[in-house]
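The complex appears here minus one protein chain, its other protein chains still in place.
Naming follows writing order (A and B), and every chain is counted from residue 1.
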Amino acid sequence: MTAFDPQMTGPILSVSGITKRYGARIGCADVSFDLWPGEVMGIVGESGSGKSTLLGCLSGQLEPDAGQVVWRGANGPVDTVTMAEADRRLLGRTEWAFVHQNPRDGLRMGVSAGGNVGERLMATGARDYGRIRDTAEDWLQRVEIDARRIDDRPSQFSGGMQQRLQIARNLVSGPKLAFMDEPTGGLDVSVQARLLDLLRGLVRDMGLSAVLVTHDLAVVRLLADRLMVMKDGRVVESGLTDQVLDDPQHGYTQLLVSSVLQV
Amino acid sequence: MTDQAYNFAYLDEDTKRMIRRAILKGLAVPGYQVPFASREMPMPYGWGTGGVQVTAATLRPDDVLKVLDQGADDTTNAVSIRKFFQRTASVATTESTGGATVIQTRHRIPETPLTEDQILVYQVPIPEPMRFLEPRETETRRIHALADYGLMQVRLYEDIARHGEIATSYAYPVEVAGRYVMDPSPIPKFDNPKMSDCPAIQLFGAGREQRIYAVPPYTQVVSLDFDDHPFVASKAEHECAICGSGDSYLDEVITDDAGGRMFVCSDTDYCARRAEGGAA
Partner (left out) sequence: MYVAVKGGERAIDAAHDWLDRARRGPPDQPALDSAQIRDQLSIGTARVMAEGSLYDPDLAALAIKQARGDMIEAIFLIRAYRTTLPRFGASLPVDTAAMQVKRRISATFKDAPGGQILGPTFDYTHRLLDFRLMADGELPADPPALPEAAPDQVPHILSFLNRDGLIEDAPADDAAPPDLTREPLELPADRPLRLQALARGDEGFLLGLAYSTQRGYARNHAFVGELRIGTVAVEMDIPELGFSIDLGEVELTECETVNQFKGSKTEPAQFTRGYGLTFGQTERKAIAMALVDRALRWRELGEDDQGAPAQDQEFVLSHCDNIQATGFLEHIKLPHYVDFQAELELVRRLRAGTADAAKEAAE
């Protein structure tokens, strides 16, 4: 199901030894993995397992105590842990995307849908109002929002629409990598299914790589190529999604999987 | 007559030196807001204390000072500030734009083009162009440091989306020397083009907010806009009822109870000179 880019040789993101402590408590410890172009990596675990801390460290929102996050983008390999904040912010609005669980954290609630979608374009120099608007309309349609609502504010949207708007706002710049933190959390089951469908299509069409954090195994089953299972800040098991879910080796993964089956 | 109880131009020399350092830093980094330890002045914050401190640090005994507010030399606060410097620095004053070496202004740039021998000092109430988008100083300083100005453009986008045009008529944001986005002080956007490539030194003082910034001579100042919604330096589409000028900024004056009105130049010096010239 993955569309690997044959032009790219080697991983797009190489994570090694990422560790983050909160005082004596471990946030996440010694996490390493490679992410390939077009690949979706799922990170699962209970709350407190360290998956959100790890996502924060990977995306530059938290500063890890140790480790490297090497990004191989348009400008060649760079360690995003040590890069200048200005460069990291630029990366954050061009080649990277971040989808928050709560759309309010990822949207400007006082700005129209069009302004929300257009912000990344304007932040990187777009100065043609008409073209910005056309692009915004196009993206609203791609995330299944009526283009006539371009001048409405997100507060007038339902939760599912807000989440789709957040996705459009992030993907408009054509990023290569998306970080997603429980993107379907807090939504009704039927809304979740529609959003997952949409995400799967977008990831495939855009050849997007993604790191997806969730506690919901159904979400990773649908979206993720590979899976890491975290417990107490450490990765206890990793592998191809189907393999890990159908034949869990670690006792904790077995518990996770079986608890899902009981639901 | 100088009031002997105070130092020349009121401020002590140490304070003036501190302000001059801030001015020089501002000139070296055009459009960057330099924090400075603004002093408490004997006039209220918000009434030009920043401009007064910059003027005080700039004045020499042989300077000729012009003070204008809303384009006029005779508005009450302009009178008050001019009196202050007459009293504390006993400098010569003038109402003539051409005859002044230092011009302190509130809300206008004179119509008469400025020269290399002149310093224009603006009074600034809110120096941060993004203050009403982002109230936190810690965050706006970061935005400036990283030149992360997308939010500013979003504000203009929202204006066009809602009103069909950029609905900012004064304090219209500009980009200085291709780097910092700057608040030009609450001048009407009609005056914005006069800032660019101007031969005079332009200094901006915000006393309450403790910031000084500057535009050096012959610096490019660009009003933010969109390619397909370009900046327009608009004004009332009339001619001055006194001097007949068709290209100066106009005040609208209500002349009677029946809604009668007329338009006259906001720059009283410019208008008077034209009226005299026409009569002669």
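Throughout what follows, a contact is a pair of C-beta atoms (placed from the backbone, for glycine too) under 8 Å apart; a residue touches a chain by one contact, two chains touch by 3 or more.
Note that the coordinates shown come from a computational prediction; the quantities given were computed from them, not determined experimentally.
Engineer: Pick from B:51, B:110 or B:125: which residue touches the chain that isn't shown?
Structural biologist: Answering carefully, the residue with contact to the hidden chain is B:125.
Engineer: Among B:23, B:41, B:161 or B:181, which residue is in touch with the absent chain?
Structural biologist: B:41
Engineer: If the hidden chain were put back, which of B:110, B:188 or B:216 would touch it?
Structural biologist: Final answer for the missing-chain contact: B:188.
Engineer: When the complex is taken as a whole, what residues of chain B touch the one chain not shown?
Structural biologist: 6, 10, 12, 35-42, 44-47, 49, 69-72, 74-80, 83, 106-108, 125, 136-138, 163-165, 167, 169-171, 186-190, 208, 210, 234-236, 241-242, 249-253, 255, 262, 264, 266, 268, 271
Throughout what follows, only the chains that are shown with their structure count from here on.
Engineer: Using mean CA coordinates as chain centres, what's the chain A-chain B distance in Å?
Structural biologist: Once rounded, the distance between the two centres reads 47 Å.
Engineer: In their complex, what parts of chain B are in touch with chain A?
Structural biologist: 145-151, 153-154, 157-158, 160-162, 225-229
Engineer: What does chain A use to touch chain B in their complex?
Structural biologist: So the residues of chain A touching chain B come out as 85-86, 89, 93, 108, 111-112, 114-115, 118-120, 122-124, 127-130, 132-133, 150-151.
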